[in-house]
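One protein chain is absent from this view; the other protein chains keep their places.
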Amino acid sequence: MTWQIILGIWMSGVVIASFIYMPATQGLGEMGRIIVYHVPAAWIAVLAYLMAMVNSIHYLRKREIRFDRQAQVNAELGTIFCILATVTGAIWSKGAWGAYWNWDPRQTSIAVLLMIYAAYFVLRSAISDSDMRARLSAVYAVLAFLTVPFLVFIVPRVYYSLHPDLELVNLAERSFEMDRQMLVVFLASVFGFSGLYLWLYNIQKRFEILFYKKATMRRF
Amino acid sequence: MISNFPWLSRGLAVLRKDLRIEFRTRYAYSALLMFAITTLVTVSFSVGGFLAGPEMTDIAAALLWIILFFSAMAGLSRTFVQEEESGTVIALKMAAEPEPVYVGKYLFNVVLLFSLTVLVVPLFIVMLNLSVVLVGGFLATVFLGAMGLAGASTILAAIVAKAGAKGSLMTVLAFPILLPLLLGAISATRTALGGGSPEAINTDLLMLFFYNGVALAASLLLFEYVWNE
Partner (left out) sequence: MGELGVVLAVTLIGWVGLFLYVLRMDMKLREVERREEI
């Protein structure tokens, strides 16, 4: 119980600090504070997807259904963080470049990740047999992951050729240095988000175990 | 020499079988053609004479790959479904390992899509009054792009066939996976039509080449998990 309380207080502290302790950013002013939420959410979204992919590979090799359940849980959590990351990213984009959406490399990547999550769930909902569902969604998860690295190479050039004037703003953002206070709050936020992810994962896992236990016990 | 690679020789047998069936019924090819022609005519009618210059090449590049992508979705999604429907799945499983089956289906889809491309691309250029500046680059882009479309579509068609092949499942699954290919192909086509630097197109072509490689390798590895229970 203690570490949950600590997490609660920690993140509350992060929220307060991101508005009061941390000064407004240089380029973006008050809008820039959102980076404390946006980047950690995106990292966790990617981490959750990686975990789902690892679970998928384990399932394909060992065929134990618990790996499929873990993959699904990770996918669900990842989607939540991904939505959070996309929304905060759009807000950031509005502040930095004047438009909520503009196919900037990172925006495209997070959108594609969201699409992959969505496709994963659509596929799962289309199959009723649990073994087949586990198998096919595992294959899809691995397949989808392999295409992501390619985006890193394409999108920068597609974007820059379309919006050369925004290139300057992008460069300015890249040399965006964090002064010490922002860095502290930022790192604390990463820590907090990770803790939140682990807690939610833990809860989901316990829920699945109980649910599974109840289902098997009903047979007697 | 081909007999040294059993996957390839048996794959070619699967290819021959599918081509023979397709030649008789032409289901897949007509689906491809119908969609492509309809879209092409609509696009040319509405946009054909009105835009010119750099805007046109940008839009045209995107439109070409939109047409090809959705044609592939319409025509290639049933690659494995006819096997399930006609009950030949068991025969196929007994006759060969999963890999040659995949190779055969992959080559079949490549042949189908190339036949479509050979028809659609010239029509596209003519109907939209485009001029191709980097001809070699353009041809390479279309070649690699179509091959990539076919490659990714094949394994996805296998998944979709097992999942019940409901409506737009293929498109939903295919889009995130094919997006890098589409973006790369569109970027390269834009360069080829508009006459940008050859270096820009070469990096895109290299990416398309690797995409094909990764897609084929991954599909070969993963196919058995889709094919076998």
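For clarity, chains are labelled A and B in written order, and residue numbers in each chain start from 1.
The criterion applied here is as follows: a residue touches a chain if its C-beta (ideal position, glycine included) is under 8 Å from a C-beta of that chain, and two chains touch if they have at least 3 such contacts.
None of the values given here were measured: they were computed from a predicted structure.
S.K.: Which visible chains touch the chain that is not shown?
M.R.: It touches the following shown chains in the full complex: A.
S.K.: Just name the one of A:16, A:50, A:99 or A:183 that touches the chain not displayed here.
M.R.: Among A:16, A:50, A:99 or A:183, only A:16 touches the chain that is not shown.
S.K.: Which residue numbers on chain A touch the omitted chain?
M.R.: These residues of chain A touch the chain that is not shown: 4, 7-8, 11-12, 15-16, 19-20, 30, 199-200, 203, 206-207, 210, 213.
As a convention for this text, only the chains that are shown with their structure count from here on.
S.K.: Where the centres are mean C-alpha positions, what is the separation of chain A from chain B, in Å?
M.R.: 31
S.K.: Of all residues in chain B, which touch chain A in the complex?
M.R.: So the residues of chain B in touch with chain A come to 58, 155-156, 159, 162-164, 166, 169, 172-173, 175-181, 183-184, 186-187, 190, 200, 203-204, 207, 210-211, 214, 218-219, 222, 225-226, 229.
S.K.: Where on chain A does chain B make contact in their complex?
M.R.: 60, 112, 115-116, 118-119, 122-123, 126-127, 131-132, 135-136, 138-140, 142-144, 146-147, 150-151, 153-155, 157-158, 161-162
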